[in-house]
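Only one protein chain is missing from this complex, and each of the others stays in its spot.
Presenting subunit A:
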Amino acid sequence: MSTSTEQPTAGHAELAATTLLRFATAGSVDDGKSTLVGRLLHDSKSVLVDQLEAVEHASRSRGQEAPDLALLTDGLRAEREQGITIDVAYRYFATPRRRFILADTPGHVQYTRNMVTGASTAELAVVLVDARNGVVEQTRRHAAVAALLRVPHVVLAVNKMDLVEYRESVFAAIAEEFTTYASELGVPEITAIPISALAGDNVVEPSANMDWYGGPTVLEHLETVPVSHDLTACHARFPVQYVIRPQTAEHPDYRGYAGQIAAGAFRVGEQVTVLPSGRTSTITAIDALGESVDIAWAPQSVTLRLADDIDISRGDLIAPSGDAPATSQDVEATVCHVADTPLTVGQRVLLKHTTRTVKAIVKEIPSRLTLDDLSQHPEPGRLVANDIGRVKVRTAEPLALDAYADSRRTGSFLLIDPADGTTLAAGMAGESFATAKATAAVDDEEGWDF
């Protein structure tokens, strides 16, 4: 009935938070992922009284003395167990430094598509390991998916340190093994943190039990990891979403190309090429949601205006003339199959790439990846739910597709069933792991040169 203000809270400080970090968690149920998520939410004071009361009530009715923080995410888990949702849940919290969108993904191998979904928009992935078990198959799988999806930052959270007497040697061995493995996959940045989600060590508060550890807590790392890459290294890309033509007395000649900058930056005065037509023009104005600007960058939603009245429509791509991608009707990619019906050679599909949807046919499925041991099975003929494989697709129209390694936004696509609109597969164009050749050279037969 009243807005409770008795408790001092983190609320006021949240108002100062400036940037947003999207991250994903991966780990099987036994690794303590729910407890870690619960601890992050609870210790950052993101759990409100009515939510905590529900957890306390549920904990009491289960005979537990202290509130079980895993129950904060348990509502969803219970529904998954009933088969209602096998899905990513998004959670929101904030600290004085940053706001967070957490994609809480189920970690079991059969839910690979959900980890792929969560990782697709993540700037950082937290991979959880049980300190007693070390790096296991599941850990390698999570590292492989993070590498495949090109998640820029990976955190290895070595959990349950309380159960190995907080020994540095246990942590160091696991961190060493994981870092070596993930680096080989091409994961650019790995941070290993020893934690106990249950006891709260190094999650939000630094641990008094591990004075040998001098690094950040999980939350400190989340708060300080850089959220944008260096734009000068990115190829600028602008998929045209919508053409704005008011045709009013006030704006009789206004013709703007609306879209969200997918990568890099665009400047007024820059010469650009429109794909697939190949026509060129110059940017005369950039309208950034009501403000006229000289430069705009990803992921801003803007409207570009060009010097020449050329034919441009939804689905076209605008790029700097000196740095435009090649167009092709033959797409080679790694896909994660996300539908319950299989993907087969010869199947007719729709391919959605940025703002363009074209007809396509699956010409070949050269190989399927076994996530357990990262071995490669040639010519599987089909991919079923949660499979990751290589495909060759022929499209009805040329696409301006980048390698996913260069641009997550313009190197990714969906395969869609034209009959019922089902999303069949998530595609990543080009080679998939950074060190593919080097790894394949180790063992040509069993290598996973995906």
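Going forward, a contact is a pair of C-beta atoms (placed from the backbone, for glycine too) under 8 Å apart; a residue touches a chain by one contact, two chains touch by 3 or more; residues count from 1.
Just so we're on the same page, contacts and distances are computed from a predicted model.
Participant: Which name from "Bifunctional protein PyrR", "Xanthine dehydrogenase YagT iron-sulfur-binding subunit", "Branched chain amino acid ABC transporter permease protein" or "Sulfate adenylyltransferase subunit 2" does UniProt give the chain that's left off?
Facilitator: "Sulfate adenylyltransferase subunit 2"
Participant: Using the touch definition from the top, which of A:T224, A:Q271, A:T284 or A:T370 touches the missing chain?
Facilitator: A:T224
Participant: Which of A:N209, A:Q260 or A:T341 sits in contact with the chain that's absent?
Facilitator: A:Q260
Participant: So one chain is hidden, and I want to know which residue out of A:T18, A:S61 or A:S169 touches that hidden chain in the complete assembly.
Facilitator: From the options A:T18, A:S61 or A:S169, the contact with the absent chain belongs to A:T18.
Participant: Contact with the hidden chain only, please: which subunit A residues?
Facilitator: Considering the whole complex, subunit A reaches the absent chain at 1-5, 7, 9, 11-12, 14-15, 17-20, 44, 48-51, 75-76, 79, 83-85, 87-92, 94-95, 98-99, 101, 113-114, 116-117, 120-121, 204-206, 214-217, 219-221, 224-231, 241-242, 244-246, 248, 250-251, 254, 258-260, 265, 287, 289-290, 297, 299-301, 314, 338, 350, 352, 354-355, 408-409, 412-414, 416, 420-423, 426.
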